[in-house]
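Dropping the structure in here first, questions after.
Every protein chain of the complex appears in place save one, which is left out.
A, B and C are the chain letters, set down in written order, and residue numbers restart from 1 in every chain.
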């Protein structure tokens, strides 16, 4: 729990997302610790709940968990992720709107290209079944996915790794945006 | 009062506005707590005064209250707002100059679209009667308004909600600016 | 001295300038307190010296004072300034290169226009006599000046006022840059 509190603060102080614009979870066996709805990532003390990954019936704590809790569930069920970070990073959101759902953003900088290979852009409303399916599917073979016009989902074997991935996606998208703007080229050249 | 001090600091450390470029208030019955003129949002200790929402005659503390005190009054009188945040966020100010007064900015990102629906741009000088009327009128049906070339007024049922709205407006404006710049389109396409 | 230390930190944490990229002074009678050469604005403890405004011969402490000490002297001698902040803010530096020396940047946002009216761009090398003369002359009638391709000099009756002015110049230049980039117009349209 201290780990989620710590990384929540780091995400905000790094300028990756505004306080309210994201959520974070960590898998612990068949449950996950997840930030509550309406909580601030930089003030998660007392704002983390434990819910089952695969409840038979809707869990009673679901009403206070993040509205994206079912997207986190789908990712844990269908991938090897042990931690998930979601944040509405600016360049990731802006760049994703210049792509169609299903397309891939290929980083220009060498680290992001090495770490991420490519970043799928997927469709689906906030907390929706469509987003849960698309994000989980894309994260089987990728470390991050951008919900188009919404934000990044980054997965890791640890919270630290998910933080690296979230940072890398925003870095990749900002660098690519800046390069493409100067080259006056469309995204799919 | 501690709440205003806390959120004043958060606004500045989030990079949403420079220390002196905004003001903040909270309704308490028929009065409001409001930051003083010339105060820094990140150092509001001892810089908050209580003035009536609807004084029969100009209140004696009006001279040390924010120069925008009458805009806050108009908003409290004509809307259900219980907290107001005003800040000169960069992308909100820049984008507003590309719109005419009375026009609406429609966010491109899904959260801002969901939370804000649309953001009216209004005219009126700093602390003026014109701004007070226009801002209050626009905030009846919207959670935020941008005074053209000046800054955002965000309202909430709590200071926390007003902070979410202020963040969301700047997020929406930055994302929209970045997208439109790449699509080389005018704002009203 | 505590005031200079405090505002030095605020300038850096606000992201207005990098640690080493600026200097700060305050007039005290016929002397000024000024940051030392090579010091970091966010760590000025023990890095402030007192030198005369108008020494008959070069002061022995001049060798450790900021390399801009003579620019500060000229401003104190020829204007009513009681505090001076100098910083290499990014948008101010970039925008100044799109203007010729002697031209004026007119802010687009209402606060900057109200506070600054206009911002002269002047020529002159770092710490040079030419810069000292040009900056002092421009600051007689203006609150801030941008040394072309170098950085902002902001004056105030207090350190706090100089901080407002420094913030306002960067705000004005960023907003103007963003607007002009979208309108595809040259600076002097």
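One rule holds in what follows: a residue touches a chain if its C-beta (ideal position, glycine included) is under 8 Å from a C-beta of that chain, and two chains touch if they have at least 3 such contacts.
Just so we're clear, the structure is a prediction, and the values are computed from it rather than from any experiment.
Counting contacts over the entire complex, the absent chain touches A, C.
Only one residue from C:73, C:90 or C:142 touches the chain missing from this view: C:90. Looking at C:59, C:118 or C:180, the residue that reaches the missing chain in the full complex is C:180.
Check C:15, C:58 or C:102 against the missing chain and you find that the one touching it is C:15. Within the whole complex, the absent chain has one touching residue among A:30, A:45, A:111 or A:130, and that is A:111.
Listed for subunit C, the residues touching the missing chain in the whole complex are 12-13, 15, 18-21, 88, 90-91, 93-94, 97-98, 125-126, 147, 149-151, 177, 180-181.
In the full complex, subunit A contacts the hidden chain through residues 10, 13-15, 108-111, 114, 163-164, 167-168, 171, 174-175, 178-179, 181-183.
The rule is short, and it goes like this: only the chains that are shown with their structure count from here on.
Contact topology of the protein chains: linear, an open path with no closing contact.
For the touching copies subunit A and subunit B, the fraction of interface residue numbers used by both falls below half; the interface is of the different-residue type.
With centres defined as mean CA coordinates, subunit B is found 29 Å away from subunit A. Shown for subunit A are the residues that touch two or more other chains, of which there are none.
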